[in-house]
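Every protein chain of the complex appears in place save one, which is left out.
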Amino acid sequence: MRVLRTAIVTEPIVPEEILADFPSLEDGACVLFLGVVRNHNQGKDVIGLGYQVYQGMAEKTLAVIAAEASHRFGSDRITVFHRIGELRVGEVSTAIAVATPHRGEAFEASRYIIEELKQRLPIWKREHYVDGDSDWVGSNTTPKVEDRKPDGSRDVGSAE
Amino acid sequence: MRVLRTAIVTEPIVPEEILADFPSLEDGACVLFLGVVRNHNQGKDVIGLGYQVYQGMAEKTLAVIAAEASHRFGSDRITVFHRIGELRVGEVSTAIAVATPHRGEAFEASRYIIEELKQRLPIWKREHYVDGDSDWVGSNTTPKVEDRKPDGSRDVGSAE
Amino acid sequence: MGRAFGPPFFLSMNIQALFFASYRDLLGTGEIALSLPEGTAVSGMVAELRGRGGAFGNLPAFPVVAVNEEYASEDRLLRDGDVVAFIPPVAGG
Partner (left out) sequence: MGRAFGPPFFLSMNIQALFFASYRDLLGTGEIALSLPEGTAVSGMVAELRGRGGAFGNLPAFPVVAVNEEYASEDRLLRDGDVVAFIPPVAGG
């Protein structure tokens, strides 16, 4: 039975609750990826992140990416949560759980989902620095860059 | 601070307890891999596995593999547990948790550990089948194969 | 040989523009309603906005956009009721 769960959430992500659904009896491998807010990025000390989202499009995009991964890697059990709003260092921003009969596909599906999500998901993050400053990650302060891919060229996510 | 934890355990593996140590504030990514006993292998219906271990060598090998991964992929937070004894379908046989500043290294380190473990760890598993039969995975019943690698050529782990 | 009498008339479309993250900060708003002539493409809508000058002049000439929640190219023709989102470099994960 195929069970794909995807959601944009505002409450803290609890990995234990995600794992409670994994795996099925047919699965020999489960990979859980957690993206976490870390305390530094590009030489700056980070105290937190604020995520903004294009809600409808993000929900749709997340569901599409999970379905693509399920199809490509033969996984019938995938959960993807992305949190938005204000997050502190150490909090989980992204959780991806994939179960498959064999381990190779679980790793590949998990990797596929995080890479596609970073390319396509309409979510933006503003880093808050120890020095009181803050900045949208991947954007110039005055956006003048032309013909840019959705993920930008300077994009270096803080929660990797 | 480097924290590498490795153990051969007889009690059930609880992923929640492993995740409680992850990640540190420097880490942006955490990958948890779970190897699980699945209900079939090579066309046979499996009801459980019995793991035998060369305890001293397995403990040493697990610690060495974790240290190699830490060194190669720059992770200072790795936990690897392998359970032995009798396991039922759906139970976790292997848990590998890795946290790193960037996600690529977390995936690679996790993959490195499971692949090396399968090649080098002196642990054997006997599959118990629905039909009452049982067999050592990867061994001929009468071992006549010569000049064989430690992982054998017919090795196809049930918990992948 | 039929020929319309009187001046040509244009049907106009109601288009909603959405701005996120740095674009929203730049313009001070997340949403604008536009009325555009039928047959306008994404590129024409961008030109109209940039032509307003001020902060709008700082929008990129070739921004990434989504039409009705799907990424679209600049030559995508708009239809009445379309929602066009301006997508600055995304940074999920």
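Letters A, B and C mark the chains as written, and numbering starts fresh at 1 in each.
Just so it is clear, a residue touches a chain if its C-beta (ideal position, glycine included) is under 8 Å from a C-beta of that chain, and two chains touch if they have at least 3 such contacts.
Predicted model only: the values in this text are computed from it and were never measured.
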* Chains on display which the left-out chain touches in the complete complex -> B
* Who touches the missing chain here, B:I18, B:V31, B:V46 or B:L117? -> B:L117
* **subunit B residues touching the omitted chain (full complex)** => 35, 51-52, 54, 56-58, 60, 82, 93-94, 114, 117-126, 136-155, 157, 159-160
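The criterion applied here is as follows: only the chains that are shown with their structure count from here on.
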* Structure fact -> subunit A to subunit C, mean C-alpha position gap in Å, rounds to 29
* Asked: Tell me, which residues of subunit C touch at least two other chains?
  -> 93
* In subunit B, residues with contacts to at least two other chains -> 103
